[in-house]
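Sharing a structure here in structure tokens format.
Note that one protein chain of the assembly has been removed; the remaining protein chains are unaltered in position.
Here is chain A:
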Amino acid sequence: MSDIKQPGADGIIRMEAVNKWYGQFHVLKDINLNVRQGERIVLCGPSGSGKSTTIRCINRLEEHQKGSIVVDGTELTNDLKQIENVRREVGMVFQHFNLFPHLTILQNCTLAPMWVRKMPKKEAEEIAMHYLQRVRIPEQAHKYPGQLSGGQQQRVAIARALCMKPKIMLFDEPTSALDPEMVKEVLDTMVGLANDGMTMLCVTHEMGFARTVADRVIFMDKGEIVEQAKPDDFFDRPQNERTQLFLGQILH
């Protein structure tokens, strides 16, 4: 299928023969995916292809019914303790930001470190300010999410996830709900993160972003991984017919 070496047992995320159904509907069909530490993966595909569901299985926002998922050495089962252990190490950024509107930006960022990592307030605030600086909005720390623009909110959401010092970051269409002029500021933040060596899985339609930072691009359709390749191969020499069709539709 491709010349990419699939990482073996050393992968930080290992999905083996993962299947999922919504009632009768088979959303994920035998997904096999191994992710190396520090690898940057972009998932793309038409809507309803199961790409969001795949990454939501990695932090158990969705349950899988068959197969196994091992994240950072911990297998995801019904054991709540295990699930929480995985979620501590996996940060997630959502399409609709999902900031907590009743808390200030700073409180959004310190909530999980203080309550999950039991960090003292002062230390949590220092870390929060550090990451807010990195996403370039420290001056908004005491405002509420409702007072910020969409792009700013999404950058806060990234900072909020980073405050837990995760080993893996999941991005679920982070720029799809943004006005066009705000897409760049969020992508720039993500590129910065990628350059620091963060393990990233990103569902996105931003093919420019995929070309720039991805180590591997995965194309999904109808619940299956159809093709995966390095970005250059993926965009210039797509092998599968469905991939060619999809790329033809989004890259004019």
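Throughout what follows, contacts are C-beta pairs under 8 Å (C-beta built on N, C-alpha and C of every residue); 3 or more make two chains touch, one makes a residue touch a chain; residues count from 1.
The rule is short, and it goes like this: contacts and distances are computed from a predicted model.
Matching "NADH:ubiquinone oxidoreductase subunit L", "Tryptophan synthase beta chain", "Amino acid ABC transporter permease" or "Pyrroloquinoline quinone biosynthesis protein D" against the UniProt entry of the left-out chain gives the name "Amino acid ABC transporter permease".
Check A:59, A:189, A:204 or A:243 against the missing chain and you find that the one touching it is A:59.
The omitted chain makes contact with just one of the residues A:161, A:182 or A:220: A:161. Screening A:87, A:155 or A:242 for touch with the missing chain picks out A:87. Touching the omitted chain from chain A are residues 59, 61, 80, 84, 87-88, 90-92, 94, 96, 98-102, 111-112, 115-116, 144-147, 160-161, 164.
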